[in-house]
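Missing here is one protein chain; the remaining ones are kept as they sit in the complex.
As written, the chains take the letters A, B, C, D, E, F and G, and residue 1 is the first residue of each chain.
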Amino acid sequence: MKIAVVMGSRSDLPVVEKTLEMLKKFGIDYEARVLSAHRTPEEALDFSRNADKNGIDLLIAAAGKAAHLPGVLAAVTTLPVIGLPIKSSTMDGLDSLLSIVQMPTGIPVATVAINGAENAGILAAQILSLKYPELKEKLLAFKAEMRDKILSESYV
Amino acid sequence: MKIAVVMGSRSDLPVVEKTLEMLKKFGIDYEARVLSAHRTPEEALDFSRNADKNGIDLLIAAAGKAAHLPGVLAAVTTLPVIGLPIKSSTMDGLDSLLSIVQMPTGIPVATVAINGAENAGILAAQILSLKYPELKEKLLAFKAEMRDKILSESYV
Amino acid sequence: MKIAVVMGSRSDLPVVEKTLEMLKKFGIDYEARVLSAHRTPEEALDFSRNADKNGIDLLIAAAGKAAHLPGVLAAVTTLPVIGLPIKSSTMDGLDSLLSIVQMPTGIPVATVAINGAENAGILAAQILSLKYPELKEKLLAFKAEMRDKILSESYV
Amino acid sequence: MKIAVVMGSRSDLPVVEKTLEMLKKFGIDYEARVLSAHRTPEEALDFSRNADKNGIDLLIAAAGKAAHLPGVLAAVTTLPVIGLPIKSSTMDGLDSLLSIVQMPTGIPVATVAINGAENAGILAAQILSLKYPELKEKLLAFKAEMRDKILSESYV
Amino acid sequence: MKIAVVMGSRSDLPVVEKTLEMLKKFGIDYEARVLSAHRTPEEALDFSRNADKNGIDLLIAAAGKAAHLPGVLAAVTTLPVIGLPIKSSTMDGLDSLLSIVQMPTGIPVATVAINGAENAGILAAQILSLKYPELKEKLLAFKAEMRDKILSESYV
Amino acid sequence: MKIAVVMGSRSDLPVVEKTLEMLKKFGIDYEARVLSAHRTPEEALDFSRNADKNGIDLLIAAAGKAAHLPGVLAAVTTLPVIGLPIKSSTMDGLDSLLSIVQMPTGIPVATVAINGAENAGILAAQILSLKYPELKEKLLAFKAEMRDKILSESYV
Amino acid sequence: MKIAVVMGSRSDLPVVEKTLEMLKKFGIDYEARVLSAHRTPEEALDFSRNADKNGIDLLIAAAGKAAHLPGVLAAVTTLPVIGLPIKSSTMDGLDSLLSIVQMPTGIPVATVAINGAENAGILAAQILSLKYPELKEKLLAFKAEMRDKILSESYV
Partner (left out) sequence: MKIAVVMGSRSDLPVVEKTLEMLKKFGIDYEARVLSAHRTPEEALDFSRNADKNGIDLLIAAAGKAAHLPGVLAAVTTLPVIGLPIKSSTMDGLDSLLSIVQMPTGIPVATVAINGAENAGILAAQILSLKYPELKEKLLAFKAEMRDKILSESYV
């Protein structure tokens, strides 16, 4: 059980850290890389093209602005690709979101919320739980934990 | 291998049909239902709550406007939920997209493009291929088919 | 005369406080709760389903991002539900607004402005004044007070 | 039990008709008027100012573009005002929505979806049900009817 | 030669100050008032209705969010009304702009940029210059001054 | 009393016709021209630069997309310039509106609604009425006519 | 003198035809291809990577929705890439525009208007005119022709 977390720029790391923490929480092994669809296209494509045979089950790709990385990785693999739009200094994340989610027919990207880094990790766990049932228990526990946290301080 | 395709209104069916066709193409068994987060909340929640034990591997939920269905289904299952935003008569689908993709921390929805019905089906196949490797061959064939179609008429 | 004020996350409380203050100003008894449509769906639904028989006249629901809480509460009660969109860190509140106001036919939510917390309380008082005429006097006094405040410093 | 339905222009009537049908369905007596915040400001204000003493319980105001009518009516009454944004030929209804919902502190308008005409009527019924309990039965029946309609054709 | 500058809230004054400074620069007498379309509708309407007979040549109206003030003033006068959209804490001024500029047929508001306070004053001077030709010289001088300022530091 | 109506393209004429009709209604003499800020910049600038000495009192400029015409004309005259944003085939008029209304400090354009062609004419009449008082009577009559039209069919 | 015109889908051709006509008008030789960043990533990259050595001076890339093609081609060439955003069935072209223009630092795309197909061709001619001065005469003639056309029917 291993996933790849790819980000388009090292400046995305403060957001992506929350994805990595969530993966650790679920005990999911990951490889985190900075690879750019525009500055290192060959390496990015090679990484994705070889992901399956390198034992990767799923990719998470984070990018901002004209965020092409998730779609470009998805082009050369049949593994599911989760897209995490990063809010940049203009357009409040709308450019990142639309560049990731509005993929043309044939090449989907499973998009989560703008800066929704934790959710990228949780969605990865949900997808992996189809193959690795031990994750299902952890997800149920996580849901219960969230529920308990809210209920423990529900009264204002 | 079975998935559930839920839509919030029968009026979503013309778009969702393309999801169903894609699932047939990949040989994925599905149960398609109209269930509304607002008009049949109990039934919708029950459906999702029992999906796992009923042998469902994954849910696809299509909805428009203030599109709560994917998020509400995701609240009560650990199965992955794919959200398909349906364009309605106002706001050009932006309301549907934001209502589905901007999920709060803890409950992700794997969102595809506005009216991206085929992609909802393809993403389902990609996710299921983790557990059912026979789908991987079909996905590779599908990618090759798309590629061949473009290359066969690439010259203008 | 009692209303319920429900928020999707404790982080909404700084905004919602202004609703509570307004309710106090009008002498409206309230129960304030943190309940999430996604993290505590059963409790949220139960709360709303039982609100009427528990003597609640009206619900105010505050939520941000893909803000499903007001719509989900409205699904299981015939009481009026006031929706208060909370501005989050991305999209400047547009996602919260559209997720709350663009409800499908059959299940309305009475939506106020983004972060319009005082107005949620005032609207509650206006609605309750149909049943509790003593509120009408208070609303007239409040209107006069606003008017006097502006007129007292109208000259620049 | 009587409400007023005011629209800013006769061209809004095709949308507003659905509000009127919903009110008839709930047996709510109404007075429907075309009154403009800009072309007949005195009459519009007088109408709202006298609504309460004329036995009106609640106002529904429909308007498009820079839709000031709901806010202007709300300025001179303590009755609840439901705002119905009408989609016009430009901006896809966003201008109408923002002009109605983004009311400043002190003067709320209970806003429903763009062209959400039925919901304006249903919300009126919900609000009136606080004072006229017979409406509660009708609302429960309406909810049951919506539920049954969906469940009767839930299987695709 | 006199104009009225009306703002919907005292909180608009820091922006509107720049309008007042511009009017002083052009030697235009003004009366500045805080009057709200929603909190003091009668006073606002009376002010505009009587503006012409009180020797006012033109009105400038500044407001934010669901900014109805310019349109409401314009409804009851034939004097030109300049609308100044004020950026508020949400929606980046888009709500204010659309609420002011998208006026229905029959009641125009001469809208300037979001927070374009100086321009409201300059536009007033341009309009008044039709009647008071001495302003034309001042406007020409102002244009020359702007030009000189840029040219004096044009080389980077 | 004469105004100039300039449009950036002959394709704007169907919208601008309504401006011309309104000017005729108010008995305002006009010169209507197609002149482009981009395709005939010298002629457009010359036209505006000489407008004042050619007896023009005011300019109306209509343009779509990156609508520079109103601002460019305003750059070389002290006459008031009314900007009329034309909706084009993409972006629903938002590009035209922002390109016209968001003018930088120093060069205002009096902007009316997207495709608000009648209002451009009415605003021109209001501005001219400062200098030509006979227009005031016509404007009052026009307001009365609008009012009567609405009141004559106010009851639905 | 040769350029490449690449489009992401054959459905873009009706818009791109206007680019091709403009290139013919300027006597610019071109190669037009359908190549997708997502469905034929290797071929698209190879095409761009070899463009320079194949005698291509410049690339025009047209794409819609999450329009990655221009950016992906730009990643592997130092030739200028002109991006032409194609309006698709949702979001009115905003998604295409932002996905093309908001490129991260290092990899620019020279973006023209949504569906601005003629302008893509004209911009190509302007850029090529640096190297092929004969194009300058044609561009001057084209500018004169546009000017004459407008002036010949300037009077309305």
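Here is the rule we use: a contact is a pair of C-beta atoms (placed from the backbone, for glycine too) under 8 Å apart; a residue touches a chain by one contact, two chains touch by 3 or more.
Computed from a predicted structure; not experimentally measured.
Considering the entire complex, the omitted chain makes contact with A, E, F, G. Only one of G:S9, G:S36, G:S88 or G:T111 touches the chain withheld from this view, namely G:T111.
Taking the complete complex into account, F:H38 is the one of F:R10, F:K25 or F:H38 that touches the chain left out. Touching the omitted chain from subunit G are residues 52, 57-58, 78-80, 82, 97, 101-114, 116, 118-120, 122-123, 126-131, 136, 139-140, 142-143, 146. The missing chain lies against subunit E, touching residues 87, 92-94, 113-115, 143, 146-147, 149-151, 153-156. Seen from subunit F, the chain kept out of the figure touches residues 8-9, 36-39, 41-42, 45, 64-66, 68, 71-72, 74-76, 90-91, 94-95, 98-104, 106-107.
Methods note: only the chains that are shown with their structure count from here on.
Over half of the residue numbers found at the subunit E and subunit F interface occur in both copies, marking it as a same-residue contact.
Of the two chain pairs examined here, A-G and A-C, the one linked by more C-beta pairs in contact is A-G. By residue number, the contact pairs of B-C overlap by more than half with those of exactly one pair in A-G, E-F or F-G, and this pair is A-G. In terms of their C-alpha centroids, the spacing between subunit C and subunit E amounts to 35 Å. Centroids of subunit A and subunit F (each the mean of its C-alpha atoms) stand 51 Å apart.
Subunit A and subunit B have Cα centroids separated by 18 Å.
Among all residues of subunit E, those that touch two or more other chains are 9, 36, 39, 65-66, 90-91, 101-104, 106-107.
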